[in-house]
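Okay, here's the structure, questions in a sec.
Missing here is one protein chain; the remaining ones are kept as they sit in the complex.
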Amino acid sequence: MSGNTFGTLFCVTNFGESHGPAIGCVIDGCPPGMALCEADIQGDLDRRRPGTSKFVTQRNEPDAVEILSGVYEGKTTGTPIALLIRNTDQRSKDYGNILQTFRPGHADYTYWQKFGVRDPRGGGRSSARLTAPTVAAGAVARKWLKERYGVTFRACMTQIGDVVIPFESWDHVPHNPFFAPVADVSALEAYMGELRKSGDSCGARLRVTAQGMPVGLGQPLYDKLDADIAYAMMGLNAVKGVEIGAGFASVTQRGSTHGDSLTPGGFVGNNAGGVLGGISTGQDLEVSIAIKPTSSILIPRDSIDVAGAPTEVITKGRHDPCVGIRAAPIIEALLALVVMDHALHQRAQCGDVHVDTPDIAAASRA
Amino acid sequence: MSGNTFGTLFCVTNFGESHGPAIGCVIDGCPPGMALCEADIQGDLDRRRPGTSKFVTQRNEPDAVEILSGVYEGKTTGTPIALLIRNTDQRSKDYGNILQTFRPGHADYTYWQKFGVRDPRGGGRSSARLTAPTVAAGAVARKWLKERYGVTFRACMTQIGDVVIPFESWDHVPHNPFFAPVADVSALEAYMGELRKSGDSCGARLRVTAQGMPVGLGQPLYDKLDADIAYAMMGLNAVKGVEIGAGFASVTQRGSTHGDSLTPGGFVGNNAGGVLGGISTGQDLEVSIAIKPTSSILIPRDSIDVAGAPTEVITKGRHDPCVGIRAAPIIEALLALVVMDHALHQRAQCGDVHVDTPDIAAASRA
Amino acid sequence: MSGNTFGTLFCVTNFGESHGPAIGCVIDGCPPGMALCEADIQGDLDRRRPGTSKFVTQRNEPDAVEILSGVYEGKTTGTPIALLIRNTDQRSKDYGNILQTFRPGHADYTYWQKFGVRDPRGGGRSSARLTAPTVAAGAVARKWLKERYGVTFRACMTQIGDVVIPFESWDHVPHNPFFAPVADVSALEAYMGELRKSGDSCGARLRVTAQGMPVGLGQPLYDKLDADIAYAMMGLNAVKGVEIGAGFASVTQRGSTHGDSLTPGGFVGNNAGGVLGGISTGQDLEVSIAIKPTSSILIPRDSIDVAGAPTEVITKGRHDPCVGIRAAPIIEALLALVVMDHALHQRAQCGDVHVDTPDIAAASRA
Partner (left out) sequence: MSGNTFGTLFCVTNFGESHGPAIGCVIDGCPPGMALCEADIQGDLDRRRPGTSKFVTQRNEPDAVEILSGVYEGKTTGTPIALLIRNTDQRSKDYGNILQTFRPGHADYTYWQKFGVRDPRGGGRSSARLTAPTVAAGAVARKWLKERYGVTFRACMTQIGDVVIPFESWDHVPHNPFFAPVADVSALEAYMGELRKSGDSCGARLRVTAQGMPVGLGQPLYDKLDADIAYAMMGLNAVKGVEIGAGFASVTQRGSTHGDSLTPGGFVGNNAGGVLGGISTGQDLEVSIAIKPTSSILIPRDSIDVAGAPTEVITKGRHDPCVGIRAAPIIEALLALVVMDHALHQRAQCGDVHVDTPDIAAASRA
């Protein structure tokens, strides 16, 4: 309830600061009996890891995860799974000057006003580094959802700054540092090279999907599946917009076009993005997000200091020129956490509901 | 936790179906000692009410609210405030044929698959009618926030289908049936007239703001203020997209442009939409949403019946050709509920935090 | 979270005051597809109802329940079930003098200090009348648990004041006004007659059990089944003590005596009261509670008025001389609500766990 736990049945409680001794999370509610080891989690962490290309922050640490509890002889026991990641590449001095001023576009000012105290080292709790435990918890959820229902999660970059990226194939995504679904990323490399030289930063747009979704996940009124997806995505650092299915394009659509027809062989189209009335249709979940440009830039900005006097701020240290570049594994994890929570909820409330009506989305996949 | 309660400290539990005996909600957590009577709530309900113009559903009922508890001698007592609205204009027969088929774009299919049973009368629980208790609860939150902090909430239409609506003034909003911030709505009238003749429906885009915001509301990691706003908005029927501040436009912005500078007299610009790091800056909250076209249309659509066989669906009965038209008071209420919950949370966690740094957003309003 | 919702998956939100227009509750999380009508609930309400004998308050009202939502064509739909009970026998004038003074042993003083405002009519929210919605919600839980698992709940009086009541048979309980498991209640009638004449009140001790329990309900650490039972029971008005199984007698037991042996045919003994490590064993749940004497008595008491000055208080109006007498149906309902919540939770977290080890408690019942 105090803002650091995600989910209600698959609960992930996140802790840590960018330059404290460690970050991590406690997962409460993971079903018992699932095989789990560090290697199941490390893969997604490695995909999110900084320092892997010249287009992301040069902070470099292994982000090695340790399972502290909840697993016995390689299987989950149904008790809390605590995951620990030690911070190893802290450089607190880089951030010393932040303490007296507030970076425009950053959480410095709001933390200060809210708490009256803040940890300025690397942004403290507001650092994107805190997405690592989310990714780790997401890996656990993904494993369970895949084994139980066959659900898989994928994300890719669809736009960096002014460069719109066409969708060629999911196969390309793992093979370039931008998570771009294209074979040739030379235009992106050039764009990012220019950007870095300018000392500025840019925004990005990403897409994340879930495939193999069970039908019937989500609650009718407030805890709709799409509402919880929007919550998860908008809660990610730097996100300023979220779309489900047709998103903002639905404003200019007509009802006769927007509503996906139902046929015995499946839905025709997916303007719904996989959700109707807050409940999953069994179609792919389709989500798109907008990420704002990184706030920490080398260009001087007007600001105030803690006494309220005007000053100028330049942010040195190691920063991503486009925070969207490392976002793909994070939004996959977030989507998985949302689906996981609703999957458990559906078991609680509805158990094994059987209707004679076929699951047409599953039919279309068969 | 089962999807019908909104909020964690100012908790609104909603109940009812479109054509059942009554709808309503229970508000738990309203601070004691606030003057409250039905008239404080009825005004917002009347703004949301159907049957008020030829551009919305002709279902016509007074939506008169009754306070059942939580108020003694005109003041809130700190105990649950139950609000009851009797349904009076049910026409269950209009909807009889829905029981055997699934309307494309509607919740019929997903409810059926989830629950194995559904109330087909007017969409049952999935009807937009269930936003009335939300509006009623929002009115209570708005009153407290206004009296305590001076926060006010306003929403307006910014686009209907293909017609983009320029912002002229908030003053025009109450004076036309579209909640449009323009003096002359003849173009909208013409557009909607054509649409109704065609039997089709269209989408809409709306904007909602909070003014006079306290600085410091919101939680650092998961329960960010903007995350909860996205949750609230995406949870409203038919919403497919949510933006905070610059929203999707931030994708093509540079960091040097996007980050709002801080000055002793206030922020320069509001790309943040009033939230940094998940915490309110004191600037106006700025939110924009996309609403899809109404699913219930007079044009025949392909679908399946409950046995899975192909069929054709035409939706008769009374429906809004553009559900966005009545959305303004609802999104004001939703935004108020989010702010209210965070305001109480801030009191719990941080009490009266005092920092020497001035609240620059408040300064700019003074 | 604000104290008026019971449960986390089967959530009961209670509202109302003793002398307001109505009391009731909203049940969120009831599984869909269960047959339900008012008659399923009214029976338990009638057992709790005041005015049924000369040994309880003479307030007399039918406590007729109306289902406002969540049921369609006689079956639960999985959406919130709102239950409404109109108050019909308010006599606000009886309680007028309470407003200026605080009755010893009553909630008057604490409500006043907490909220700064209180509804003095019949104790307002602190009245035992608010147990009626709890009983109504409990009836819904009991029906589901009986149909799904065969669990049944029973309570009886084991002591009134100084009179210890031996256990003869559950069969006697419905046939006397004291819920006593004995054929001859003349001693109780005599005792209560004397008490009424004296204008004083007395305490009571009750026992409540669940039979046919599934094994495996309850959480390991904090949300233990027995912890939640203690919470539920101690939360009932006037309860000052709770025991599970051997209770306080276990202080003087030895480990070699206390621990119930396991045999293929069942447990030997039930010192555990049906719970080990916070999780149900499948044995009967065995709970005992202590209820304090009614605070509202005709004998003058020392107190203070709202200005803090000493005064004398005599409570007139209609009151139970022993509130324990009507407690049996309430504690059955509370126990059912606890079991229900854990049953749903077990479905969520553990689904259908199968182990080769037999359920020995079920074996002993077969």
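Going by the order they are written in, the chains are A, B and C; count residues from 1 in each one.
FYI, a residue touches a chain if its C-beta (ideal position, glycine included) is under 8 Å from a C-beta of that chain, and two chains touch if they have at least 3 such contacts.
Because the structure is predicted, anything quoted here is derived from the model rather than measured.
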{"item": "Absent chain, residues of chain A that touch it", "value": "1-5, 8-11, 13-17, 20-24, 26, 28-29, 32-33, 66, 68-70, 72, 75-82, 84, 114-119, 121, 124-125"}
{"item": "Contact footprint on chain B, counting only the chain that is left out", "value": "1, 8-9, 29, 31-33, 78-79, 220-221, 344-345, 347-351, 353"}
{"item": "Contacts of chain C with the absent chain, listed as residue ranges", "value": "1-6, 8-9, 14, 102-107, 109-116, 125-126, 130, 159, 161-162, 200-205, 215-224, 226-235, 237, 240-264, 268, 271-273, 275-282, 290-297, 299, 301-304, 306-310, 345-346, 349-350, 353-360"}
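Please note the rule applied: only the chains that are shown with their structure count from here on.
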{"item": "Interface composition of copies chain B and chain C: same or different, split at half", "value": "same"}
{"item": "Copies chain A and chain C - rotation angle from C-alpha fit, nearest 5 degrees", "value": "180"}
{"item": "Rounded Å distance, chain A centre to chain B centre (Cα mean)", "value": "26"}
{"item": "Centre-to-centre distance between chain C and chain A (centres being mean Cα positions), rounded to whole Å", "value": "45"}
{"item": "Intercentroid distance (Cα basis), chain C paired with chain B, Å", "value": "39"}
{"item": "Chain C, residues touching no fewer than two other chains", "value": "1, 8-9, 29, 32-33, 78-79"}
